[in-house]
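Only a single protein chain was left out; the remaining protein chains are all shown in position.
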Amino acid sequence: MLSFECDYNKGAHGKILKRLAETNEEPLSGYGSDKYCTMAKEKIRASCQNPEAEVHFLTGGTQTNQIVIDAMLTKYQGVIAAETGHVSQHEAGAIEFTGHKVITLPHTEGKLAAETVRRCLEEFYGDENHEHMVFPGMVYISHPTEYGTLYSLRELEELSALCREYGIPFYMDGARLGYGLASRETDVALPDIARIMDVFYIGGTKVGALCGEAVVFTHHNTPEHFLTTVKQHGALLAKGRLLGVQFDTLFTDNLYMEISRNAIETADVLKKLFKEKGYRFLLDSPANQIFIVLENDRLERLKKQVNVSFWERADEGHTVVRFATSWATTMEEIEALEELL
Amino acid sequence: MLSFECDYNKGAHGKILKRLAETNEEPLSGYGSDKYCTMAKEKIRASCQNPEAEVHFLTGGTQTNQIVIDAMLTKYQGVIAAETGHVSQHEAGAIEFTGHKVITLPHTEGKLAAETVRRCLEEFYGDENHEHMVFPGMVYISHPTEYGTLYSLRELEELSALCREYGIPFYMDGARLGYGLASRETDVALPDIARIMDVFYIGGTKVGALCGEAVVFTHHNTPEHFLTTVKQHGALLAKGRLLGVQFDTLFTDNLYMEISRNAIETADVLKKLFKEKGYRFLLDSPANQIFIVLENDRLERLKKQVNVSFWERADEGHTVVRFATSWATTMEEIEALEELL
Amino acid sequence: MLSFECDYNKGAHGKILKRLAETNEEPLSGYGSDKYCTMAKEKIRASCQNPEAEVHFLTGGTQTNQIVIDAMLTKYQGVIAAETGHVSQHEAGAIEFTGHKVITLPHTEGKLAAETVRRCLEEFYGDENHEHMVFPGMVYISHPTEYGTLYSLRELEELSALCREYGIPFYMDGARLGYGLASRETDVALPDIARIMDVFYIGGTKVGALCGEAVVFTHHNTPEHFLTTVKQHGALLAKGRLLGVQFDTLFTDNLYMEISRNAIETADVLKKLFKEKGYRFLLDSPANQIFIVLENDRLERLKKQVNVSFWERADEGHTVVRFATSWATTMEEIEALEELL
Partner (left out) sequence: MLSFECDYNKGAHGKILKRLAETNEEPLSGYGSDKYCTMAKEKIRASCQNPEAEVHFLTGGTQTNQIVIDAMLTKYQGVIAAETGHVSQHEAGAIEFTGHKVITLPHTEGKLAAETVRRCLEEFYGDENHEHMVFPGMVYISHPTEYGTLYSLRELEELSALCREYGIPFYMDGARLGYGLASRETDVALPDIARIMDVFYIGGTKVGALCGEAVVFTHHNTPEHFLTTVKQHGALLAKGRLLGVQFDTLFTDNLYMEISRNAIETADVLKKLFKEKGYRFLLDSPANQIFIVLENDRLERLKKQVNVSFWERADEGHTVVRFATSWATTMEEIEALEELL
């Protein structure tokens, strides 16, 4: 059985397991105060080319979204997101659980346009009764988006300028950030993100780690007593070393970018393959997720030999499925898939 | 520098790291649906001698307390706990964060007496105005307690009978459960707990794992859509394998109990040492935590060479400190400490 | 200055003030346990022709929506509502404040179609990953809607059948219920609502009372310990008599319906007037709210002499405004407005 259903179906990069074993016997202090966390933060700051960046490690993506959003919003604010945003759809109400509304806006291939956000903000402040409504207090985007698409540098800067104009933070969910950065079609590098965004996270779970996301506050804007907030949310890992060692490894010798490129290279081969064989693409996706429109009976046959991800019904006879590559996808797997297609 | 400040300062048991490496390349489904989770659950059920037990894996202790309590309480209920309970004091308000009051009662060496709980319940239901108060909806204990003490089988049964009488679940925080079970002074075995409690968790973080706690609902009483609740709390790990492989290893060939005994054996040597040297004990602790009353200046000297945990001020000139052993404490470390004392 | 901006700009019906004065000196028990509450409940049950109906009094509309929805949803559920629903837009996130998502669906003139709700429910349960999403746990409608429109008996029955099919309660926000019932264009009477809905409320604030809404659970389905839930939400009025006396008066000698008809009659005259003078209607509204599309400069002039409610921008040069009549609108006010138009 081949596995192309997601980018988190294998364990961790070998170097991570090796470092976990090497450091295993050392007694280390808890809750993220160990030296590996410190080293990892330093390396992330360097990769970001932002010496002011403050880095915190959390375990998973929904947890990170919940905590960052809850920590940065005041109690009467909500977060603006695309209708297709992970926080809008697939986090079981984790944002509302903390008392905050997700204010959803229309999207284009998973992306929020600055113009759309501006209209929302203008309408809100233009409404005489806006004090009876949820204040928009943050803009959330994912990059790559849930549709595998990427913001251009210019689009990010437009959204950022708009957020500054309205005095609200701009937050990027980077669950798959590595794959976005490694795309051949992007003009956005990590230092750009660390300059443009108010806060973002560098996904580990989907890019080589067993678990872990690195939240980066870019201009000394970590919310006060953030550790207490993390604890209050049940998210403070006692053995912070598990996150520190992993991110220290990922940010040593450029490993994070190197393994991200593997996902892009294997995806590129796969895209070429689909193109040659005349498959229909839902959209042009520049990173590691490929959305293909399949006839239903063909999908049924395929599913017997390949795990793919159901995305949405296209029409009566067709279904959109997602093929995802990852840091761990091998050319052998691609070739095996080629045989089947 | 010697480390006796806690039981989570080293990595994971070697067998766990080995199994993580061996299974690393296998593509596995996410969110706890992989075969290692399934195998681990089966082994835990067997160790519990309770075929009805339902097992769920979470990442950390505060997270587990928050989710179990929130999932089992109705919205207008609170949880009864000792004033010294972890949920009462050291979880940064994680229970109140979910809208529930911790109803604190007096304790004896960290333990709740059935009589104390009965009085609380009787007073509540005897009060004409109790509909204006928080309904007690659960009893929380920790075993071992925060003071390292243990409930006897009889004490657990009394509390359990009381809970059944009032129709509220009885929940055990087993962050250090292994050390309680391995104590020479207990008459409580895992199957007893799996018979008496409505829900409890088997701590992994403090007993050999990198992270992870196994929640056990003992009589088909998992709250409906518990996975959604876990997701809503930001606690659903994408790579559930990380928890599955660890608990599968811990519950293979009795490893969990074996390594728990190491903590007890090293603690026993240490206690003997303290006794011989005339140290003053705060209380008699049967498991892996030893509370010693030290002169402040002696503590200052000691702290230069040993990490211990500040517990509380005893009086003007004395401080209570905690020495903890663990699954990973070596006799060499004990001997090195002996030198210093 | 004429006032047509809303239906809550005057005090209470004279009979209510009279009854408050007559009963003022009687010592009465608190929190809704007084005899006037009891009498009012009995009269409401009779008007509903539903002897099983359980009635509870609350103070305001948003409060009522928050409490009813929070009390009836389990923690991982959300409430389905039209995008234009009061709970979706104009309650400052009161629903999310209690941890629940408002799942918004497209509307037609403020109304939810059964077909739209069915598609939402089918898509949810058809999605393999629905356990990662908020469970739809209730359907909320307002009647009259925020656009002054009304559901037909058939539409309510279709929605109700759908809710029963999916086992979720069907809830009606009746902030302006009297005006809906008194409309000449409705085929829905109060007993229909008390038969079809699982829970609804009869608005007092907008229909003759100083404050107060009567929540009706129609089939012994009041959530357990509802009084405690009301208290927990900060909504339990000490002097419940204030609500009891008001609703007792409103439901004596059919006063509620009688004063509701005044709003309809004055609205009808007003609509005729607008029609004769060639004003443009946004939609045909059968109850007490009239939405007119005005040239912006005309609106500016009008606003100097009449308070109306800004509704939304129509286009560059036009604005939609709302004229509302109420139980207290006099024909003199209508005539005065006629002069101005």
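Chains: A, B and C, in written order; residue numbering restarts at 1 for each.
Keep this in mind: contacts are C-beta pairs under 8 Å (C-beta built on N, C-alpha and C of every residue); 3 or more make two chains touch, one makes a residue touch a chain.
On a predicted model such as this, the values are computed, not experimentally measured, just so you know.
J.: For a quick check of understanding: of B:Y8, B:Y31, B:F57 or B:Y76, which residue touches the chain that isn't displayed?
T.: B:Y76
J.: Consider the whole complex, including the chain that is not shown, and state which of A:K18, A:H132 or A:H219 touches that chain.
T.: Residue touching the absent chain, from the options given: A:H132.
J.: With respect to the chain omitted from the figure, which of C:T84, C:Q232 or C:N262 is a touching residue?
T.: C:Q232
J.: Among A:R119, A:R184 or A:H225, which residue is in touch with the absent chain?
T.: Within the whole complex, the residue contacting the unshown chain is A:H225.
J.: For review purposes, identify every residue of chain C that touches the missing chain, sorted by number.
T.: Interface residues of chain C facing the absent chain: 3, 5-6, 8-12, 14, 17, 20-21, 23-30, 59-67, 91-94, 97, 205-206, 210-211, 228-229, 231-239, 241-242, 307, 328.
J.: List the chain B residues touching the unshown chain?
T.: Against the missing chain, chain B presents residues 76, 78, 89-93, 96-102, 104, 128-129, 131-134, 310.
J.: For the chain that got dropped from the picture, name the residues of chain A it touches.
T.: 70-71, 74-76, 99, 131-133, 135, 224-225, 227-229, 231-232, 236
Just so we're on the same page, only the chains that are shown with their structure count from here on.
J.: Using CA atom averages as chain centres, what separation in Å is found between chain A and chain C?
T.: Each chain's C-alpha centroid was found; their separation is 42 Å.
J.: Report, in whole Å, the distance between the mean C-alpha point of chain B and the mean C-alpha point of chain C.
T.: 50
J.: Approximately how many whole Å separate the CA-defined centres of chain A and chain B?
T.: 33
J.: Can you list the chain A residues in contact with two or more other chains?
T.: 91-93, 97
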